[in-house]
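Of the protein chains in this complex, all but one are displayed in their positions.
Chains: A and B, in written order; residue numbering restarts at 1 for each.
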Amino acid sequence: MSAPVQTTYREACRAAIADALRRDPRVFLMGEDVGRYGGCYGVSKGLLEEFGPERIRDAPLSESGFTGMGIGAAMNGMKPIVEIMTVNFSMLAFDQIVNNAATIRHMSGGQFGVPLVIRMATGAGRQLAAQHSHSLENLYAHVPGLKVLVPATLEDARGMLWTALEDPDPVLIFEHVMLYNMTGELAADAGAVAIDKAAIRRPGKDVSLITHGGSLPKVMIAAKQLAEQGIDAEVVDLRTLRPLDDATILDSVRRTRRAVIVDEGWRSGSISAEVSARLMENALWSLDAPVGRVCSAEVPIPYPRHLEEAALPQPQAILAAVKRTLG
Amino acid sequence: MYEFRMPSLGADMEAGTLVEWLKHPGDRVARGDIVAVVETDKGAIEIEIFVAGTMGKQVVALGAKVPVGTTLALIEGVAEERRPPAPRAAAAPRAFEAPAVPPSAVAAPAPGLRVSPAARKLARERGIDLATIKGSGPDGSIVLHDVERVGGAPARRGLDLNRMRQAIAAAMARSKREIPHYYLATDIDMSKALDWLQTTNAGRTPGNRLLPAVLTLKAVAHAARKYPAFNGTFDPASGFTAASGVHIGVAIAVRGGGLASPAVHDCDQQSLDDLMGRLRDLVARTREGRLRSSEMSDATLTVSSLGERGVETLYGIIYPPQVAIVGFGRVASRPVAVDGQVVVRNVMSATLAGDHRVTDGHLGSLFLREIDARLQEPDKL
Partner (left out) sequence: MSKAKLHLSRDSLLSLLHQMIRVRRFEEKCDELYQSEKIRGFLHLAIGEEAVCTGVMAALAPEDAVVATYREHGHALVRGVPATAIMAEMFGKLEGCSHGRGGSMHLFSAAHRFYGGYAIVGGGLPVAAGIALADAMRGESKVTCCFFGDGAVAEGEFHETMNLAELWKLPVLFVCENNLYAMGTRLELSESEPDIHAKAQSYRIPSEVVDGMDVVAVNAAAMRAVERIRGGAGPQFLECRTYRFRAHSMFDPQFYRTKAEVEEWKKRDPITRLTEWMTSVGLLHADDLPQIEAAVEGEVRGAVDFAEAAAWEPVEQLAVDVYARPRP
């Protein structure tokens, strides 16, 4: 590992894409405004100049069309990175992703695979209202044949993309909008990371705080506040929603005996529901309290700031949930 | 003979109604001919035949709704049909190790015991040490049923009266719920026993004197030996198990409202002096909360006595999994009939509560009469 540099999550995403484009001529980026505009969130700024329009392709507003094209190109030997501006817009491509990308290997008896990477922004926090603010990665994590990643750190933003591109199956990467500006240190030669494991971001013994993506910083804040009150929380960053790393999650909760899951999706049919079910199935004898969940309020995310904050998971709610598990 | 059957015309078609024959018996049919009309949920559909021959007997009446595959008509003169080959067995399955569903055997053994939340709660209420329970639930876990079965009010170090009360309450409630009690009572003339005691104690220092309790205890022990059906444990799954030893639980009141019944081991084999010593020791340790777990769990029969400040008769509640409890009232002067005359004697009421799944009134009365008989010969106890 070389000396660390100050960088941002956005820059780490960009470095990952540029690195992939350099390494493998089969890789290309395709999506709305990824070229001349430099990417809706600035992730692909400068890439068109460096790699040219064949490899950085501005697509018209045709999510279904260009996602399906990514599938076809992947079936025929390329390694496309399809960028869908946000998970909200990906609903237009849901047919292609669920009915084609996820099924083709199994449905064709193993003859064709879809080694496609789809990157999408997700989540809320910028007062963009309901049609730009939802966290729908759980819908994709539901589907066999897909893999779903949620990088929440600079290392993961930098390192997950290459591993995903090497995967012979479709991988969806969700980048939370509030993480793009996150700053921190990253080794200059930081490279590929595993995409099938969760990570313990803070070891602890009193309760397991299980979370992913944009909720990680809030959970770390909550853990710090809990520590000041004498409660030692262990923070588990899921990193991958499909497959879920059962071993790490269960090991943590078997030790701490309490769990609170923090998930920016709505609790109904969410990732937190799935993790909770697995804890009940596999760690019941270790649990000392019911599993708690802190999720978004069951409302479309509203525009005014105070309402948006009230709708999303916040550190106070996490603290309250932890205290409930302690009785 | 070729059987023309109701065809399947769609994934969701289960039956069809024959509404019209377009070919009739005797008509030649060729492959591809439309021969009938079938009414289905979606509407009327013409059905074709796939063989050449002559229409024979039409076996289904018009208007009949029949399942897909039902023979509609017989076709004559059809060339012999080859039997289709049977499917062969698949080759060795492709190498595949991973489980199809998320493994629920990502099971490291839980640190410590596996106890269901419900069981844990009940054990806490009853003051039961989970380490003493064998689990019968999934993964060998301790479940509610396992805790409910545990008998006896446990003593905790340092004697937690509240927990003790709760444990007694739970045990007694269960006893009344599960054990069909029958009750017998008899009056025992204690004159001889008390006279013997007086004589025996006359030459002893107070610390060595025997109490009536020790006589009754020994008498019960002898009776238990003679009638083993009152000395043992009952389990609904396996029935009654006679105990090899006679370990009588002696109910001892604890100041503050608690009650414990530690076992005196091998009562029938001990001398009265030894028994006395054991009783004194037990009472002392009980009141201090220093009982051993074997004392708590080994009783095969319980004796309860109200003592001098009690009332005439004590009807007990059996401590599960035991099958009997003997109760003694206070010794009191009462008029009795002896040889046709009314005299005043020291009389003590003795009761038996028995588990009717194991014994009945007949045996119970023999048991009680044995106790009586033994107490009439105190020197032989």
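Keep in mind that, in the parts below, a residue touches a chain if its C-beta (ideal position, glycine included) is under 8 Å from a C-beta of that chain, and two chains touch if they have at least 3 such contacts.
Because the structure is predicted, anything quoted here is derived from the model rather than measured.
In the complete complex, the residue from A:13, A:29, A:47 or A:75 that touches the missing chain is A:75. Listed residues A:9, A:51, A:66 or A:180: the one in touch with the omitted chain is A:66. For the options A:107, A:130, A:188 or A:326, the residue in contact with the chain missing from this view is A:107. Contact with the chain that does not appear here is found for just one residue of B:13, B:113, B:253 or B:373, B:13. Contact between subunit B and the unshown chain involves residues 5, 7-13, 32, 40, 42-45, 47-48, 50, 68-69, 84-91, 93-94, 96-100.
Counting the whole complex, the residues of subunit A in touch with the unshown chain are 28, 54, 57, 59-60, 62, 64-78, 80, 95-96, 99-100, 104-113, 144-145, 147, 167-169, 196, 243.
Here is the rule we use: only the chains that are shown with their structure count from here on.
Subunit A and subunit B, compared by their mean Cα positions, are separated by 52 Å. On the subunit A side of its complex with subunit B, the touching residues are 243-244, 246-247, 250-251, 254-255, 278, 281-287.
By the touch rule above, subunit B contacts subunit A in their complex via residues 102-104, 106-108, 110-111, 113-117, 139, 141.
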